[in-house]
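Sharing a structure below in structure tokens format, with a few things to ask.
The chains shown are only part of the set, and none of them has been moved.
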């Protein structure tokens, strides 16, 4: 086994407003380029109004349901004190609090060890388009 | 300090339907077998309708309360668009979104550095029995 390594890349993701962007293939490509065979991929989003989620990659209705459902948990209509960045801003922070700022996925046999139906998504919580920055930090052995 | 190492094992957990299965001891056993003294244990569930949670391991009423409470956050009665896999399927995805696909626990002095009252649970969100697959990926030094 060769020396363990740390490899990182910055990902920029342009989002269309509220909803999910599948970033699985972009992270998988970082893993392939690294040559690591065993280890882990840490994916970290550098924002507090967008988050990460591993969810079903088959039926897009699952993602539509999640989007509508989370609106009910963190509604724009609530009397939020922090409202000077628009009615969607504070719900975006709340939605991020409920989901994840980072996800860590094992690397086995040189590949992300995701289940068959799992995809990694950036979940945009603001209403308008945003450019989001992520860090992918791999560690492992070649 | 000897060379850092990566060690992984696949865990299969048979669940009885909705509820918690304590997997702390199974993960602790992987740590003991590895011989690692310092590092971390990443536990990853390869499904989107079951999740992980670190919760109190003392009073089982805590787990019963969590089970009833999360039903109120993601109710079966809601008008979900994705309903062809049964009324419990989409709530299971929502419950997974609220909890965790992976947990990472430090290893100190050769043991999981959990607090006294912490246990690691696989939380099954589907109504029927399922066979769930997890990856335990350890890294650290002996």
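Just so it is clear, A and B label the chains in written order, and each chain counts residues from 1 on its own.
Convention: a residue touches a chain if its C-beta (ideal position, glycine included) is under 8 Å from a C-beta of that chain, and two chains touch if they have at least 3 such contacts.
As the structure is a prediction and not an experimental result, all values here were calculated from the model.
Novice: Given 2 placed copies of the single sequence, give me the total number of copies for the whole complex.
Specialist: 3
Note that in this section only the chains that are shown with their structure count from here on.
Novice: What rotation angle superposes the Cα atoms of chain A onto chain B, in degrees to the nearest 5?
Specialist: Rotating chain A by 120 degrees superposes it on chain B.
Novice: Give, as an integer number of Å, the spacing between the C-alpha centres of chain B and chain A.
Specialist: Taking the mean C-alpha position of each chain, the two centres sit 19 Å apart.
Novice: Per the contact definition, I'd like the list of chain A residues that touch chain B in the complex.
Specialist: Those residues of chain A that touch chain B are 1, 4, 38-40, 53-56, 59, 61-62, 64-66, 69-70, 73, 98-100, 103-106, 108, 113-115, 117-118, 139-141.
Novice: Which residues, counting only chain B, touch chain A once they are in their complex?
Specialist: Counting only chain B, the residues touching chain A are 3-4, 6, 8, 42, 44, 46-48, 73-74, 78, 80-82, 90, 93-94, 96-98, 100-102, 104, 133, 135, 137, 139.
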